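Heads up, this is only part of the complex; the chains shown haven't been moved.
Chain naming follows the written order as A and B, and within any one chain the residues start at number 1.
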């Protein structure tokens, strides 16, 4: 029973106000419109369905993808293994897998991409995380400019690309090891930079902690950080900003 | 000697191309237009001058504020002590100091504020950092909605304010101790959330590390993090996003 049915019954004298009040407070919050905020957000924003594949059982995964395939709804899975792909493929033929980004996707064609998000990496080893960010941004509707391998070892390439990068509405900067790229970029552009530390490196890198700390301590302005290897989070957030800009905050 | 003078001389045969090439490579990069990107950015974006007061000597500080006062340029100093305020005040009479945010400011009146940035805190102890963020955002030209003390201990207040918070173009969420507020907010709004961990707390808080880790690990989408107590960074970044949205990416 939803809220306006209850109110109708109050109006019609079927329910007393006291009874109605009691019922209203018993109702799950989602029935009272609270959850609708959440739901509306999904509908309004067009951020499609996403699942985290790592650690999910094969049966569970097949079930999920079959469901979305049947309903003809797009769905993007992150951190899928090639083995998971093979297992799901047997049941859902139009599934797509990218071994670099480890994204396992069911997606209708002809998606409209808008605005621009730049995804940059310090080195070539950071590309898997960058591709996760880039493909997530595309899945959510952003055009993506990829500029890879422009860290300290390739800093001259960065200089030749900086103007183009700055045409994006939001910049995702992915770097492992010393993690200096996001700070260098933020010092040269005037767009928000989302820094993604990667676990690339060894020794005193501590699986990405070194890069994470570098980014948090950047003295450049206009930079913020997500979790180590969190390409998905950066792809989502960059698109959120990109859309706000395109729509002038109207969405 | 700037670049087009050199080129004029090449045209006029005063310089051979070889000599010109040599000179060009010797020139500081700023003379070659490179630095102009940085300069243009400041001019274009209207992000005023900012200085970090902590640790600066009294003489140095007086000199800086006097310079800007003479030039009639706005300047905002962060992390100033009340003693620094008193020292500078003797020389620069129209300086303003806020002991909560510790901002020492020289600012012309009637600044136009636009768009909206929401600044929220988990508790009342987080207010100094939140005020730094809020006043920096205002200094850079954003309207600011302040919603304080809505963390776990005041979570019902959060629910009553959530719609209003979501009207902002960007949300700054400041929290110490367990640092859960940014994640809770990000789960309820569809705007970018900039999380600011504070060093408020004791024991296993490790001067803000606990809150920082909470925020980096948030399972909500649309959240990114700045350094512990970095109210300035959050104020800057939120305004950068706010402006992009207002101007539809035109700036």
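Just so it is clear, a contact is a pair of C-beta atoms (placed from the backbone, for glycine too) under 8 Å apart; a residue touches a chain by one contact, two chains touch by 3 or more.
What you see is a predicted model; the values in this text were computed from it and never measured.
Student: Beyond the 2 chains sitting in the coordinates, how many copies does the whole assembly comprise in total?
Tutor: My count of identical chains over the entire file-defined complex is 8.
Methods note: only the chains that are shown with their structure count from here on.
Student: If you fit chain A onto chain B using the CA atoms, what's the rotation angle, as a multiple of 5 degrees?
Tutor: About 180 degrees, rounded to the nearest 5.
Student: State, to the nearest whole Å, the distance from the C-alpha centre of chain A to the C-alpha centre of chain B.
Tutor: Centres of chain A and chain B (C-alpha means) sit 25 Å apart.
Student: Spell out the part of chain B that touches chain A in their complex, as residue ranges.
Tutor: 34, 37-38, 41, 44-45, 47, 115, 159, 162-163, 169, 187-192, 194, 212, 216-217, 221-228, 233, 236-237, 240-241, 244-246, 248-249, 251
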